[in-house]
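Removed from the display is one protein chain of the complex; every other protein chain stays in position.
And now, chain A:
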Amino acid sequence: LAPWVPVVGLEIHAQISSNSKLFSGSQVQFAAPPNSLVSFFDASLPGTLPVLNRRCVEAAVMTGLALNCSINKKSLFDRKHYFYADLPAGYQITQQRVPIAVNGSLSYSLCIDNKMSQMVTKTVRIKQIQLEQDSGKSLHDDARSQTLVDLNRAGVGLMEVVMEPDLCCGEEAAAAVRELQLILQTLGSSQAVMAEGQLRVDANVSVHHPGEPYGVRTEVKNINSIRFLAKAVDYEIQRQIEELENGGTVLNETRAFDSKLGCTIPMRDKEGKQDYRFMPEPNLPPLILYDSKSLPANMNHQQVINIDWIHERLPDLPSVKREKLVEQYGILPEHSFTLLNEDGLAEFFESVVKQTQMKPKKVIGWILKDLLSYLKQHSLTVKESPVSSFLLADLLNLLEKKEISSTAAKQVLVELWKGEGKTPLEIVKEQKLELLQDQKELEQICQTVIDGQENEVIMMVLG
C-alpha cells in the first residue's frame, strides 16, 4: 500500500486582550450577564460607525513581530457578508485584501517517541495575521423552537493567525498551538485560554500520496482543547485514509469534532459554499503604521503607532526564556519546556533557587517530580499550591545541610501539602525525622533494636 502524506493547516482565532472591543467602546469581559456589554454599534443600530481601537492594533503588531512577520505599513479593512443570528450587521469587518502582518514563522518543539530527552525543533510558516470582529453567541433552544442571541462577544477584537499547511499530524498541531498560546500569553496580546473561548482552532486536513497533488481537504471545527486538537486531527487523517482506501471520496466539507465520541461528524449544512461578497469597509480609512524612519516629525503621538517602538519593548519570548533558564541554571532543555508549560512554574522554580543553597540542577527534580505531580494529581495550578516557594526552599535547605534524609524530606513534603501552616522544621521535630549524626547514639539505637528482636537476629545469624 502506498504511503499517505497527511497535510494539516491551522486557522487560529485569538481574542485580543483589551478593555474594549475592536471598533466600539463597550467592555470585553468573560461570562457577563447576556447582552450587558453591547454598544449601539455592536447591536448594528443604523447610523453607527466603527472606530478602530488602538490597543487592538498594538496587540496585532506585537504578535506579528513575535512571529517574525513583516508588518504591513498599510493594511485595509473589508466586509465579509453572511446572514446569521450572531452577526447583527449581516457582515463581519475583517482584513481580507491586505492584512496587518504576513510571512512569519513559528518554531516549536516535539519529543521524539514521547521521550522528553529527545526534542526536535520544527517550524511552521505563518501566512498572515488579520484583525477582525468576533461574532456574538447564539444558543439554539430546540425544545421551544427558538434561538437565544447574546451579543456580549459581538465585536470583540480577534487576531486570526493563518498557518501554512506545514504540519503533518495531531502531535505537531498540538505542539504548535501550545507554543503560540505561550507566546500570546507572554506578550499579553491574548490570554489565549481555550476553555474561555479566547483561543479557537480550526484544522484543515487532507491526505495524498507522495508526488501527487494535495487531496480534498475538510475543515474541522469545535475543538475545545489542545488535547482534543491532536485527537481530532489524527482521527480525521485516519478517517480520510480509510475512506480513500475503501474507494470512497473525501468531501470538501466542514466537520465538527465530537469530544465524547472522539470522532468528527459533518456539521449542519450551511447551504453549500458561501460567497461572502467581500467589499472594502468604506467607513475605515486604510490603517497606516509607522516605523522610526517613516514617522513624520510633527505627528500627534496619540494618533500613530510606531512599529519599532513596539519591537523594542517586546518581552522575552518563551524560546528565549527557555534558553536563559538552561544557561543560567544548568537544567536540561526538556526541563525548561516543562517549566514554561505550567503557568507560574518557572517563577516558582526561580524563587526557590534564590532561597536555597541547593543547586538548581537538584532543585529542578523536586519541582518537576514532587511538586508538579502533586499539583497535577489534585488539579491545582501553581498559584493554588499549598506549598509556597518559601516553604519548599526551607525544606530543601534542611536536606542540603544533611539535617534530614531525602526519604524524610519526602515525608515532610507530604505533611506540608496538608497546608496546616507548619514549617518543615516543626514537622521534622514532630515526626522525629532528624538525621542522627552522632555515632554513639546510632550504635545505641541499633543495639536496642537488636536486643528487642533476639529471635530474628539468631535466625539471621544462622542463615
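By our rule, a residue touches a chain if its C-beta (ideal position, glycine included) is under 8 Å from a C-beta of that chain, and two chains touch if they have at least 3 such contacts; residues count from 1.
FYI, contacts and distances are computed from a predicted model.
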Which of "aspartate transaminase", "GATA amidotransferase", "DELLA protein" or "Protein prenyltransferase alpha subunit repeat containing 1" matches, in UniProt, the chain that is not displayed: "GATA amidotransferase"
Per the touch definition above, residue among A:V5, A:A85, A:V304 or A:L332 touching the missing chain: A:A85
Residue, one of A:A32, A:L49, A:L251 or A:L380, that touches the chain absent here: A:L49
Sole contact to the chain not displayed, among A:D141, A:E212 or A:D275: A:D275
Contacting the left-out chain in the complete assembly, out of A:G188, A:G248, A:G262 or A:P285: A:P285
In chain A, positions touching the absent partner: 40, 43-52, 79, 81, 83-85, 88-91, 145, 147, 149, 151, 275, 277-279, 282-285, 303
